[in-house]
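Here the complex is missing one protein chain, while the rest keep their positions.
The letters A, B, C and D name the chains in turn, as written, and every chain counts its residues from 1.
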Amino acid sequence: MIELAMVPVFLPLATFGVLAVLWPLRHSGMPAAWLSVASALASCVAAILAWTGAPVAGEPAQGMVFDWLVHDGKTIAEVGFRLDAISAPMLVVVTFVAACVQVYSLGYMAHEPRPALGRYFAWHSLFIVAMSGMVLAPNMLQFLACWELVGLCSYLLIGFYWDKPSAGRAAVKAVWVTRFADIGLMSGVVLLYVTTGGFAFEMTGDSGAATLVAALLFCGVMGKSAQVPLHVWLPDAMEGPTPVSALLHAATMVAAGVFLVVRAWPIFEAAPPVLTAMTWIGAVTALVAACTALVQHDIKKVLAYSTCSQLGYMVAALGTGSFFGGYFHLTTHAFFKALLFLAAGSVIHAVGTNDLREMGGLAKKTKLTAGLFILGALALAGVPPLSGFFSKDLVLEELLHAHAYGPLLICLAAAGLTAFYMTRVVCMAFLGPASARSLEAHESPPVMLLPMGALALTAAVAGFTTGRFGNDVALAPWHFAVTAPGVAALLLALGGIALAYMKYGQGKLAGLGVPALAAFIRSGPVDGLFVRGWQQGLRPLAGVVGWVDRYVVDGAVNLFGWAALVGSERMRVLQSGKLRDATYLLVMGALVVVAWGAIGGVR
Amino acid sequence: MPWLSITVLAPLLAAAILLLVPSSSRGTTRVLSAAASLVSLWGAIEVSLAYNLHEGGLQLRETLPLVPSLGINWDLAVDGWGVSLLLLTGLILFAGVFATWTLDDRDKDFYILLLTLVAGVLGVFVSLDLFVFFLFYEIAVLPMYLLIGIWGSTKKIEIKGPFAFALRRLDVGGREYAAMKLTLMLLIGSAFILVGIFALYQGGGARDFGMLHLAEHPLSREAQLWVFPALWLGFGSLAGVFPFHTWSPDGHASAPTAVSMLHAGVLMKLGAFGVMRVGMVLCPEGAVAWAPIVGAVAVINVVYGALGAMSQTDLKYVIAYSSVSHMGVVMLGAATLDTDGWNGAVFQMFAHGLMTGLFFALVGLVYGRAHDREIFRMGGFAKAMPGVAVFFTLAGLSSLGMPGFAGFIAEFLVFLGAWRSGNVVWALAGIVGAWVTAVYVLRAVRAIFWGEGPPERYHHLSDAKGTEWVALVLLGGCLIVFGCWPRLVLDAIDVGTSMHLPVVLQAVKPELAL
Amino acid sequence: MMPLAIPIGVCALAVLVLAIDLVPGTGPRRGAAALAAAGLAALFVATWFVPSGVALSGAFENDAFTVYVQRIVLGAGVLAATGMIDHAERLFPRRHGEYLLLLLASTCGMTLLPGAKELITLIVAFELMGVPLYAMAALHKGTTIGNEGAVKLYVAGAVSAAITAYGLSFVIGATGETMFSVVRPGEGPMIVLGALLMLAGMAYKLGAVPFHGWVPDTYQGAPAPFVAFLSVAPKAAGLAGMARLLWEAFPRTADRWTPILLALAILSMAIGNALAIPQSNARRLLAYSGIGHMGLLLLALLMGRGSGLEAMVFYLATYVAANMGAFLVAEAVEADGGGEIAHFNGLARRNPGLGLALLLFLLSLGGIPFVAGFWGKMVLFRNAWLAGYTWFVLAGALVTVVGLFYYLRLGRAVYIEAPTNTAPVATGGAMRTAIVLAVLVTVGMGVFPTPFIEAAAAAGVAVGR
Amino acid sequence: MTAWILFVLVAFGTLVSAVMVVRTADLVRAVLWLAASLVATAGLYALLDAGFLAAMQLLLYTGGIITLMLFAVMLVRRGPEAPTAGLIANPGRALTASLAVFGLVAFTVAEAGLPTEPGAGGSPSAKLLGQVLLGPLALPFEALSVLLLAAMVGAIALARRKDPEE
Partner (left out) sequence: MNGPPLEAWLALSAALFAVGLFGVLTRKNLVAILLGVELMANAANLNMVALGHFRGTPFGQAAALFSIALTVAEVVVGLAIVVLLARTHKSVDADAPSEMQG
């Protein structure tokens, strides 16, 4: 079965290699695209087959490793594949969403110039390789390596429109922030090696080191999975083409952080203080992101903050002590958030702008897109029978079990807000009077609608596949209807939808929002912090160091040169060129020589 | 087949023959230099193939008495480290020769000096006799003066700061200034090395300069306490150790492409190699006593170099400062006295050599076409030169430690070594340094290559042509190959480390029990 | 008598040259110089066949040390004779004979000096070496600075001769004998005073610092090929004479005069190199660099028997070719343009051969590998280190860096600066052969120094046996 | 006793004439004073019963060098001698130097054990001197001849007015 799992790594790698080296093929446009799409689809099929044959929780993992780093003759780090209950489902999610997005991109990116299209699909294949490599990583080192490669792909894909200055800044910002967080991750991996002598995912021995390693690893998670202080790069990442946002910045890449915690669960399990911190950070992120999403005008920004909020959910779930809740929510969220982004993409494709205020009444023009978007929105809001309801309630339930009442309340509030802002988007975009732009909107071609349909299907059905996520008990679907948090969440969701519909659908309740606060949140206060940190902190420090090096350290070195030159010039005066001075010098020299010798001896 | 002598002497022989070739015939000059570099590269490859990893230790030994009465003999042998660094030099030389294919004024002299320089470098990596080691070291340092002096470029530096009078008197920024400063600082370093060598020689009974002989008769602890710093400062000045690094920015910024490729790519490694192979292996107790200070200075190097690079707006200065920072990582690795640390240090020499070689080749191309090095005046170059943009990004990613490239392996091993040998602060500083590197490298890539089209003042920008691709593809390819399959070189380096480190660790005092 | 073969040979050659000059006829006398050069070369070869041993009741001994220094001096003589032909052709075509006779007389003195085992022989040989040099310095008669250089050399020489004589009187007074072997056991203040006076009297010829007043002006003013000879041969023979005097006549009082030599060495090295930095005239630069080198040589001298003198004579051997070559190239450039460093601009492009030769000479003077100077410095530093002068080696190495600074400044003019006029510098056939010879010796010794080091080792031990 | 008186007289004569050599402004008179001093020295030699040497001194020194000096002075004297030419410059440093020399020699002489009365062998007769010159000192004797030849040729080459080239 392991060979099947290797397909999603080697096939796209081959595709990337071919596209990278044979530039005529890359410049050929559609053939290159189809090659990449084919390899993505094949990888998806292989992943699903591998998942069916994969060992269920408890069974030994199938794996294959080659030694990579060596230390005094012994190998200290291997590279390879490890297929088990945790990695198999994630592989399916990744490859499935990637395949859908690639097919979707055929339509969405059709009008791009040929070489750019080739480049786009090449990097997409590289992303699949990196993501699969990370999912199947047998040890923490390969996980870290692929984690960084995923960051590289995000940098490349965000900066796809490299001639747009804003895209360039966004791409660089993404890397800076994520790598800043990766300082923690790398230190964690190094500490892991130092304490355990290897890179395995579990840590025997005292829990002190485990706590520290877990905390450091969590720093990396906060960066990649956009937890509150370090989430500033995610909204800017929307500069990339929408399929990229769908694949990377919604479904898979941002979830890497969560998957890291799941993958290295034995370490985190042995570090309770880190877990409690995670619940709080997750909850806070969920709430803050939800509030910010409320006030955004750009449809993609709304979805970005919504992703940020859902990631908060997953992290909070992980913090409760069982990784299943987070993991399950991750998978369901991947499907419906990818769906939402693709739908948003076809909306943008239709009206040509991201600004919600210029949209309206698209339901009539783009029925299918509207229908799929609304389905996704409902799943996100947590309306049964869609998968969102099941996974979100599982999270709330776990929070309840872990007696984390504070985070529970915050998450409930966030759930309500989520429903509210999704409905706001639906009303502003699809319902209400048609704006100038939406008049000449037209439905997206089938090649875009087909993957959205597939994702819609999985978003609906995913709720029922609880059994295959590395957990031992399969929960019956109806189990949630009865629990208290489940009911509370449902009520809040319906309330949110109603309120939002009344405000934006029918224009009542005008006094609800506080425009000043909305404007302040939109301005991105946290982002401002980072920018100021760079402009007043790091850059001036570099300036000072540069100045010190050129004028002080280098100055001191030049001082010697200067002293030598000036000193020797001044000494030239001694050599007067007059014969009598020379004779005098000679005689006095002789006298000193003789005196020193003659008198010196006597003492 | 005495491969080592062939590899070392091929460039010298070619230089000698070039002397006789009339300078008018450009073709023969190029073919001859390319042939010489090919022979060296081929020799390096032969050596690495012939080197038997299981056996380890010193192999392919060639000895010939040179001045028996003083105990000096032409004693070449290669250990694990020598193999990898020989390979690096061969690669960089081959790329360097092709990078200056289009040079036209006085190209014959250029190639003669370049080949002499490389012969010096090759000689140092493989010579066992300290005297011959020093002899090659001097040969490697001196051609730089003429190379920078004749083909270098001048950059106006604003004169200010507390020592403005000194700067004004020495016409800072000029190419003669840079050439002279570089040569003098390195020669002052070699003065200290000479003193160190003579101390070792006397300690070994003043009979033989061979390193093996000297290793058997180590100096007393008190003597080692001052001999090691002498060797460290001497070699360190070439490796860009903090207070003596100031020649590096000016030297590399003024040097022509191939020269800075070779200098930053290979010559700085000479310094670090010297510190480890001569300094640490022959003065173990000195090395152990001074390791914390060497490490602390290396940390300054890393962070100071990275911040320095960030403050620069001239492309060549950015790369030069980044070399100082990366060489700091090498010295950090060396100071850890840990297997991973040393493996990482030597691998970093290898990886950084490739990276900087590629960087300076690219900078040469960009400067050759745009005749400007101010990165914030450029923009959108990717439209005109996509190939250069791709390889520049590739080199940048490797320098910021992106996995899949050689840079990551080296830095990761160094951080492992640092943390394991108890200097956590060094490791953290190194990791932060890597992040700062990411900041200024990506900023440079964006400033030069991304954005709308190139500003109108750069009219005839074109992508790399013909032979220029050789350097890019060769070095870029190596970065990826050695990044994905590090064992190709790491095995040899590990063999070298496991041969030398125990010698140093024997001198470890109990309190530093590993 | 046979051990004296070489000095007698040189005298015979001198007389022969004089005889040729007497032949009536108005044509320029090129033949004489060629004969002199050939003769000296023949004598150089003859040194291998002259039996060692004592001559004339012990006044002269022909041992390894004497032979080594004689070879250096004869080699310098050959280069000087060939080098001067074009210069003389240009400036005093009809007075070859006088110049050569003086040259050979001085060379005869120099071949005598290293073997002198007796005080008066030493003094007379020293004067025989010195007096002709005064005359040669002014022989050009055309330029004002030429005569100025000569008079400064002369006055320094005359005063020093008086001081030496005064010193000699005390030594003879104290011991009553003149043979070194007899004077050797002598101690006491009178001998010390005599020894020091003689030391001070002879030091002017080496150009050590307090006595160096005349060096830069004479080097700049006097005819260039003569300066090439003056900058090397008298120093070599002078040092050899002093080695004999100090280590064979006054070894007992060594602790009194070694610190003085050390002081002279440090002063010479420091001030010589320092004053060379701001020089703009090539010959003055080489003059001061010579004073710098004298610092190292004095250290070798004071280290005494065995390793010290070995390093001294070997360093002198490596120093001869490079220094004379550098002056000969300076002569060629001066004849074409002028003596300032600026006139050297772009020499490498005007005639690559000359440029490369000068670069090799400068590298050898600077102590860079693969040319003779490197080995000279290394052997000296090694011996100094083993003799305990560790700090001196570091100081010497750092001063070498200063040396390289001003050598490279000259090198920069040759290789980097653009030439003012691109016409190649005209060099006569003889000058070219001399320069090629110097290059061959410099590079040859650089690549294969072993025989020279071994011979130096034997020479080092010969003194004071 | 008479030896003392004679010594004092002649020594005084030498010293006075030496001082006058240094003091007189006019060159010719200075040379003549030098001649006087040399003759007095010859007298001293006689006192030290070095008869041959006294003769040599008179013959060579006074005869040879003084006449040469006079020729040189006449050749050199162009117009009227500038009055200041002969005068003394910076005597201060010169005085210190000469006193230092004298002091040094006095100091050493005081230290060294000197033979007080005349040596057993007394002063050598001319015959013994000859044997010495041609015995142990044969080599310097011969070398001296080469030196004198070279000095003559050099002097003529420099001083002659019309070179063969003109």
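Throughout what follows, contacts are C-beta pairs under 8 Å (C-beta built on N, C-alpha and C of every residue); 3 or more make two chains touch, one makes a residue touch a chain.
Source: prediction; values computed, not measured.
A.B. asks: Which shown chains does the chain we cannot see touch?
C.D. replies: Its contacts among the visible chains are A, C, D.
A.B. asks: With the missing chain put back, one of C:Ala161, C:Ala200 or C:Ala462 would touch it. Which one?
C.D. replies: The single option touching the absent chain is C:Ala161.
A.B. asks: Considering the whole complex, which of C:Ile6, C:Val67 or C:Ala135 touches the chain not shown?
C.D. replies: In the full complex, the listed residue that touches the missing chain is C:Ala135.
A.B. asks: Touching the absent chain: which residues on chain D qualify?
C.D. replies: Here the touching residues of chain D are 1, 3-4, 7-8, 11, 14-15, 18-19, 21-22, 27, 30-31, 34, 37-38, 41, 44-45, 47-50, 52-53, 56-57, 60-61, 64-65, 68-69, 71-73, 75-76, 78, 82, 84-91, 93-95, 97-99, 101-102, 105-106, 109, 114-124, 128-129, 132-133, 137, 140, 144, 147-148, 150-152, 154-159.
A.B. asks: For chain C, which positions touch the chain that isn't shown here?
C.D. replies: 119-120, 123-124, 127, 131, 134-135, 138, 141, 144-145, 147-152, 154-155, 157-159, 161-163, 165-166, 168-170, 172-173, 176-178, 216-217, 220-221, 278-279, 284
A.B. asks: In the complete complex, which positions of chain A touch the hidden chain?
C.D. replies: 572-573, 575-580, 583-584, 587
The rule is short, and it goes like this: only the chains that are shown with their structure count from here on.
A.B. asks: What whole-number Å value describes the gap between the mean CA coordinates of chain C and chain D?
C.D. replies: Each chain reduced to its C-alpha mean, chain C and chain D end up 31 Å apart.
A.B. asks: For chain A versus chain D, what separation do you get between their C-alpha means, in angstrom?
C.D. replies: The answer is 103 Å.
A.B. asks: Touching two or more other chains, which residues of chain C qualify?
C.D. replies: Touching at least two other chains: 189, 192-193, 405.
A.B. asks: Multi-chain contacts only, two chains or more: what residues does chain A have there?
C.D. replies: Residues 565, 587-588, 594, 598, 602 of chain A each touch two or more of the other chains.
A.B. asks: For the complex, which residues does chain B have touching chain C?
C.D. replies: Chain B residues touching chain C: 19, 23, 66-70, 109, 131, 135-136, 138-139, 142, 145-146, 149-150, 176, 179-180, 183-184, 187-188, 190-192, 194-195, 198-199, 201-202, 206.
A.B. asks: Which residues of chain B touch chain A in their complex?
C.D. replies: Result: residues 157, 160-167, 169-170, 172, 181, 184-185, 243, 246-247, 249-250, 304, 307-308, 310-312, 321, 339-340, 343, 380, 382-383, 397, 400, 402-404, 408-409, 412-413, 415-416, 419-420, 427-428, 431-432, 435-436, 438-440, 442-443, 446, 449-453, 486-487, 490-491, 494, 497-498 of chain B touch chain A.
A.B. asks: Which chain A residues qualify as touching chain D in the complex?
C.D. replies: Residues of chain A touching chain D: 580, 584, 587-588, 591, 594-595, 598-599, 602.
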